[in-house]
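One protein chain is absent from this view; the other protein chains keep their places.
== subunit A ==
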Amino acid sequence: MNDLQNIRNILVLLLGIFGGTFLRAESLIDSTKVFSDFNFETSNEDSEYNKNLKTTTEFFEFDDCDVCGCGSSGGSMGYGTIGNGDFVGLRYITQQYQSRDGIYNNSPWIDENFNTMQAWARIPISQKIKLNVIVPYHFHNRQFADGTSQKINGLGDISILGFYRLISPKLDGFLPEQQTKFKHNLEVGVGVKLPTGEYDRANNEGSVNPSFQVGTGSWDVLLASNYSVSHKNWGLGLLANYTIKTENDQKYHFGNQFNYGVNVFRTFNTMNAKTFTPVSISPVLGVSGEVFGENESYGLAVKDTKGNVLFSRIGVESTYGKIAGGVNVMLPVSQDLNGGAVEAKFRLGIHLNFVL
């Protein structure tokens, strides 16, 4: 109950902030297109403004491999998304699963709620190198068929990644020949996930979701890549990343995980005419998927632990000056998790960032 209240408070807070932003944005005078953002499209009229704006809005996306620090509760939700270059912020993620408590067709289903509040940041080290840090706090709960419930909460597994930009979008000049139609952006990252979240083997017993944990208890290697291309106000993003998981000190080894995603977005820009604060709104549509390898216990495969899930994704991202936020909803399109014993139902992510 407390968790639910927390969630509601967070939602109300975020909606309040964004609601306010949007209301103010509505009242703006949209003097043609005052500025065009994302350094993707630049017409001659806009370029003066653009030069004044720090181009903080590159396409950026990295999947959070381990939202809850464990198997199928990882997220291909993305780290931020479009719009925020370097930032510090907060993201709240809620995920709903059902898992079967037993081995039979009529075994009862357990409702599982995974909630995560994370502090996250993308810190520039140089023009081409960025450091990504995620510090999650999880508060999960599940309700059993007999009416009892279980709660776990605590610090999750901290992830630190370094990203290197291989291809940077070219900045457009004034002359038509200095302008490119398609802007490409490619970055690759490598990092580590620390075993800062507590792993409790007892939660892995029985036939219920083996991912009901706040951490994997393992040191994991993260490999990530993001590619985006944009044309005018349209953008397309591709992402792929892989988590190499290792055996934890309780001899449990979560399966490796592959995440991928495709997103299409369009950005609408305007500006607050009084303060010259740039405002943008970007609806996002996409699909993203996760593929999980088989878990091992004492070096032996654990039955029904591999699987895959494909989500559709709809969201909206917005910036108001240095403040950026967004809401993303993910619904499963197809899934085969844990031999059918686990079903992903719903995911929601809300973030609020301060653009650096």
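Points worth noting:
Simple rule for what comes next: contacts are C-beta pairs under 8 Å (C-beta built on N, C-alpha and C of every residue); 3 or more make two chains touch, one makes a residue touch a chain; residues count from 1.
We adopt the following convention: contacts and distances are computed from a predicted model.
Name of the non-displayed chain as stated in its UniProt record, restricted to "Glutamyl-tRNA(Gln) amidotransferase subunit A", "Sarcosine oxidase subunit alpha family protein", "Fe-S cluster assembly protein SufB" or "Copper-binding protein MbnP-like domain-containing protein": "Copper-binding protein MbnP-like domain-containing protein".
Note on the undisplayed chain: of the listed residues A:I125, A:L285, A:L300 or A:I314, the one touching it is A:L300.
The residue touching the chain not shown here, chosen from A:I125, A:I167 or A:I314, is A:I167. Within the entire complex, the positions of subunit A that touch the omitted partner chain are 102-107, 166-167, 184, 186, 188, 201-202, 204-207, 223-225, 227, 238, 240-242, 244, 246-247, 251, 253, 256, 258, 293, 296-304.
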